[in-house]
Each structure stands twice: as C-alpha cells, then as structure tokens.
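Just below is one structure, and these are the notes that go with it.
Note that this complex is displayed minus one protein chain, with the remaining chains in position.
We just call them A and B in the order they show up, numbering each chain from 1.
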Amino acid sequence: MRRRHLAAGAIALTSLISTPFAARAQQPVEIQFWHGLNQPLGGMLEQLATDFNATQAQYKVVPTFRGGYAETAVAAIAAFRANTAPHILQMFEVGTGTMMSAGRAIKPLHEIVAETGVAIDPNDVIGPVAGYYAAADGKMMALPFNSSTTIAFYNKDMFQKAGLNPNAFPATWQGVEEAARKLKAAGIACPMTTSWPSWVMVEQFLAIHDVPLASRANGFEGLNTELNLTNPLMVRHLTNLVNWQKEGLFRYAGRDSAGDALFPAGECAITFASSGVRARTVREARFQWGAAMLPYYEGVQGAPRNSIIGGAAFWVMNRGPNARRTPEELKGVAEFFRYITSAPVMAKWHQDTGYVPVTRSAYEATKAAGYYQQNPGADVPIEQMLRGGDPTPNSRGIRLGGFIEIRNIIQEEMERAFQGQATPEQALQSMNTRGNQVLRNFERTNRNN
Amino acid sequence: MQKKVIFKGKLLPLALLAPQLAVTFIFFFWPAGQAIYQSLLREDAFGFSREFVGLENFHEVLTDPSWVNAALNSLVFSGFVAGLALGLALFLAVQADKSIRGATAYRSLLIWPYAVAPAVAAVLWLFLFQPNVGMLGRWLNAMGIAWDYRLNGGQAMTLVIIAAAWKQLAYNFIFFLAGLQSIPASVLEAAAIDGARPARRFWTIIFPLLSPTTFFLLVVNLTYAFFDTFGIIHSLTNGGPAKATETLIYKVYVDGVQNLNLGSSSAQSVILMILVIGLTAIQFRAVEKKVHY
Partner (left out) sequence: MSSTALPAAVPMQAERDDALLRATRRRRVMSKIVAHGALILGVLIVAFPIWMTLVGSTHDAATIGRGDVPLLPGSHAIENYATAWNEGGGKSRTTPAALMLWNSLLMALLIAVGKITISILSAYAVVFFRFPLRMAAFWAIFITLMLPVEVRIIPTFQVIVDLSLGNTWAGLIIPLIASATATLLFRQFFLTIPDEFVEAAKIDGAGPLRFLKDVVLPLSLTNIAAMFVILFIYGWNQYLWPLLIINDRSMETIVVGLSKMIGSGDSQNEWNTIMATAVLALLPPVLVVALMQRWFVRGLTETEK
C-alpha cells in the first residue's frame, strides 16, 4: 500500500521532469529490440530493422545498442524485474541455459508461431543450430540469427615472410606451434592470439575433440551437471598455451572480444575468433588474409569433429513478471522474424558479416549464387559446423545455468595461469571447483521453475 | 547547541523538512532495510523464486576465498593510495609553506586534479600506460620490463593506485597547507632560534602539531580509496586480471549487477555498511580532536 503511494508520487515527479509523452494513438506498434553488437555489425543489424520498418507501416522495430552481450543480458533481466523488458533480446549463446530456465520471463518461439500463424519454418534452421535452441521436447525456444562459430584467421603476407605456405593453414596444433615458431623467427612480435579465451580455447576446443566439458551431456540433460575441466586433454592444451606465451608464440589479449582488434590491425599473424570478425577484417585489413578451421591435436580419438555454435539468438521476453505481451505485439515480432529469416535477407546477412547462414534456404541461395567460389574461405564456418555428421553429446552445445559467470571464472583462472600464479592443473581445478559452486546455486534457485 | 529565539509553528518546519526526510527515507533507509532483508534471501535472476536462508549468505561470503581476496586487495589498495597521496601531499605542502609568497600560485596549480572524475583520471593514466600506445607503457617495454597491466596483476594494482593517488593528492595538499599555515609563526621562530636542523624541527615540532590533520586525512583517504574509486577500477582493469584489482565495492557490483546474485551482493553490502559505520565513528573522533586542537 505504502509502496503504491510512493510509486504514485514518484511517477508524478517523473512526469514533471521527463519530457511529456505524446499520444501514440495512430502510431505503429513499437517493438523494442535490444542488441549487443558493436560497429560495424551493430549498424548492419540496425539496418535490417530499418529495412523491415520500410516494408510495412503497422509495426516499428526500435533497435537499441545496450553495450556488449553480457551487459545487454544483465540490462534485460533487470528491466524485466522492472516491468520494462524489451520485446526482443539478443542473447549470446552463453545465456541460453539461463533463458531456458527463465519460465514465464520468455515467450517461446514455437508458441509465437502457433499463436500468430506467421509462417516461420523451424525445419529450415540447420540441424546443429536448431538443436542448440530447442527445448527437451525438440521445440524451438528462440530464433537463432547471428550464429557464429570460431575459426582461425591468418595473415598471408606474414606467412609468406616466414616462409610458410600462405594457402595452407596447419590443420593441427602441432602444425600451428611450428608455424608460430617460424613466424617468431621471422621477426613477427605476435605470432598468435585469441579472442574469447574461454569460448575458443576451452569450449570449442573440447567440442571438436569430442570431450565433455560438463557431465549430463554438457548440461543438456539436467541442472545437476558438473564441470569436467581437469581432463588430460584440457591440461595438455592449457599447459601448451602457457608455455607458448612464455616463449613469445602466443599473446593473451584479454577477455571476451578484446582480442578481435589485433588481427585486422595487422599486429598478430594468427587469431582464433568468431566467424563474425570477417566483416571487420574485410573492412579494415590492409593485407592478404585467409580463414581456416580450428586446429586439433593429432592422435586424439574422435577429433576433429564439428565445432559448436556461438553468436546470439533472439529471445522474446514478456514485459515483466506479471505483464504479458498483447497478440498485436507478438504479431509484430513474428513478422519481423519472418522478414529477417527470409532467404534473401538471411543470405545477405551471412555474406556481409561472416555469420553462419542459419537456414538451409539461405545457405543454398548463397551457394547457388556462386558466393563461395568468389570468396574462398567464407564457407569455412559452416563446413566446420557440419563436420563429422550428427553432433555427439559433447559437440551439440553447452547448456549451463549461470554460464556467464562460469565463463568469467574460466577466463580469470586462465589469467592466473598465464601470470604464473597457478599451474595449469591448479587453474583448471579451480575452474571446476568455483564453476560447480555456481552450478549448484543455479540448480538450487531454479529447481521450482 | 540551540537558538534561544525561535519562530513559532509546527506545520511549517515539518513542511520544510519534508523533502529532505522523504529522500532520506526512500533512498537511504528503505534500501538499507532492503539490503538487510535481501541478504537473508536467495533468489533466481528473474525474481521468480525466493527462499529464506538466514545467515547462509554471510557465511558463504566470509568463507569465500574470492571475498577474502577482495578484502586483501582493498587493504593493499587503500593503504598504498593513502600512503602515497598523503606522503607526497605533505612533502609538497611543506615546500609550499616555506615560501609563502608563491604558496597560493602553487596551490592553484596543484589542486585542480581534485575536479577530475576518478573514471576520467583512469582514462588519462590508461593513455600513458597502455602497453602498445601509451608513452610510458611503451617506454617500460623498451626498457625490457614486460609491462602489460592487462595480464600482470601487480602492474594492474600499481596503475590503479597511481591513478587514484594522483587524484587525491590535491585534496590532501589543500588540508596540509591549511594546517601548516595555521601553526603560529612564533612556534616556528622559537624552533628556528633553537637551532634545530630543519628535518629534525619538522619531525619533532611541526609533524606532531599536524597530527590531527593527518589523522583526519587518513580516514578521509581510506574512505575515498574504499568507496570512491569504483570508476577507476571499472574503467582501467574491470577488477582483473584474475581478480587482482577486485576490491570489496567492486565485488558488490560484480555479484549484484553482473552475476545477478542479489543475496550474496546484499550480504556484502551489509558487511560494508558495518565497516563504514566503524570508519565514520573513527572520523568523528578525529574531528573532535581537531576541534580540541
């Protein structure tokens, strides 16, 4: 009661201070869309919304950049609690576990399709991507859009300078190590670096070697999952990275996407990054470059196989804990989704950005247009994702609650290893212990949802 | 202390007090109460389920190695910031006090960093110490020191300490100079005639006279380092690498805002409140002493 009083007073105050709202009777239904993409990708994404708005007058999609993925996710959850959640939230793959358990905070995609009758065909979404965003019963919960995977980018000019074959990126880590040594010998200060240390060097790394990151099929089978980061292969790889760093072959460039800048700028000869870095590289690189699949350790049983998807999906959110969307709003969302997943739009997005074409029709359209012949390497991400047939439980994806926090823990512990404060074994052990604590907390608070 | 002559009326004073009291209750007492309440709960991120857990959050926080790490970081950080900012400011104030003629001019030239926001100060120092583009960062690397504060925890701590101390220097300088100038000239002359050497004179006569100011500034500096430096850490290091610069206040932010663990974050807030109440009590003692002097 007192709360409501205060609220009323406060609202009166707000309306005094903030600009008065004009009546919106004749205006189109606004669809708030929060995204976490920096330039130039953010601009391309916002252009899609502008294009969609130009095709009709009933709905208006309003895109807003909310900082990086993690910040966007946090802002949306806070906004949900405040009854001001956006209609569409671009949530990176790490948040999938959290969103899957979010209950009535989200409106599942399959429900929207059923309720609005707008034709979005879930079967058109390619297998590994669809599987990632499907609930246990196989129904799609969110719309994957800018899905990516990590691949290797390398500087062909520098390869040439070091006497390496610029048209053949080494397929194995053993080969990469050798190449890095030659690059260093040729006077290149930064032979290799990585973006997204946890995503590339832990998550993707384990998937392509068919080793589980966590029990219960990487969390797909339940919340009672535990991390498995102390496995011998992970120890071997982190030990190598730390040694390579000491030797000057590898440079740790910081967390998340901090390493993205180093490759297009011509500082580092090799980087491992999201396939979405392609757009930036095309734009900024002043040298010949190539793209290749992630390396693997020769002799590991089952390797190499498909990498998992990353990037982000569009989740539809309810406005607040007790505030549903109107059918009209849902219709607007569905129309927007239909527009962006239509073959020409999706194919163009894929070609412009380097993100994976998430629908078969877009992939076929791109292929038919001869795009991959003209742009060698542009099909590396999708080829890598489809490598080895159907995904195994270890390469299907990762679905952990609180994964954003766990990823930070992984990155922190990697930093400790790179600083020499912990041995690789200790760092991995610590990731396990701390990460499991997060998993238990998540399990406990989400048991009843 | 009270006025003898006053105006009559009961409603008017209440009306005059109302805005301040309203803000105080809504934005101080209600949140403080909420913090205590939340610290006893455990919630999921979306706020669907809550569970009363008693003091479990506190137990978890206090036994969490990363909280202990943050507490130690806070101690190291605030100790060095206070030491550096106080030491340098005292030294400069003593120098400025010697030549009264230039003192105000120097004061003008030294005090303006006070106006620079901590987060902006961080950007200024980042630009100097960035390993690839920063002048000093590159110079250090050229000297053969592997300088990269993004990877080396000790270097990251050094950098945030420098940026924080730089900003606080001005404040301390103003107070030390005022303190020095309020020491009666006769005391100084007597000491000079006494023939004591300047250094000895400083430590035996001047410094003890300054001690109330010093003590007061120490508390202010510690409070500053604990609470007002969030912007520096957030802009420069984000608490990293590997939590090397994560202070208690930064951890409250990380757990509450990034990890959406409201229970734990609130428990940490409550612990901090107790800490501030302690610090403020000490500060009042200091002020009392200052008044005495």
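Simple rule for what comes next: a contact is a pair of C-beta atoms (placed from the backbone, for glycine too) under 8 Å apart; a residue touches a chain by one contact, two chains touch by 3 or more.
All of these numbers come straight from a predicted model, not from anything done at the bench.
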Legend entry - Listed residues A:R66, A:H237 or A:R434, member touching the removed chain: A:R66
Legend entry - Per the touch definition above, residue among B:L40, B:L110 or B:V160 touching the missing chain: B:L110
Inset, instruction - Could you list which residues of subunit B touch the chain missing from the display? - result: 1, 3-10, 12-14, 16-17, 19-21, 23-32, 34-35, 38, 88, 91-92, 95-96, 98-99, 102, 106-128, 130-135, 138, 150, 166, 169-171, 174-175, 178, 192-195, 198, 220, 223, 227-228, 230-231, 234-236, 238, 249, 252-253, 256-257, 262, 265-266, 269, 272-273, 276-277, 280, 287, 290
Legend entry - Positions on subunit A where the hidden chain makes contact: 3, 6-7, 10-11, 13-14, 16-18, 38-39, 42, 64-67, 75, 78-79, 81-84, 253-256, 258, 261-262, 264-265, 267
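One rule holds in what follows: only the chains that are shown with their structure count from here on.
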Legend entry - Between subunit A and subunit B, centroid-to-centroid distance (C-alpha), Å: 38
Legend entry - subunit B - residues contacting subunit A, complex: 26, 42-49, 51, 66, 132, 150-153, 238, 240-243, 257-261
Inset, instruction - Can you check the complex and tell me which residues of subunit A touch subunit B? - result: 6, 70, 74, 77, 80-81, 98, 101-105, 252, 254-255, 258, 267, 321, 402, 404-405, 408, 412-413, 415-416, 418-419, 421, 434, 441-442, 444-449
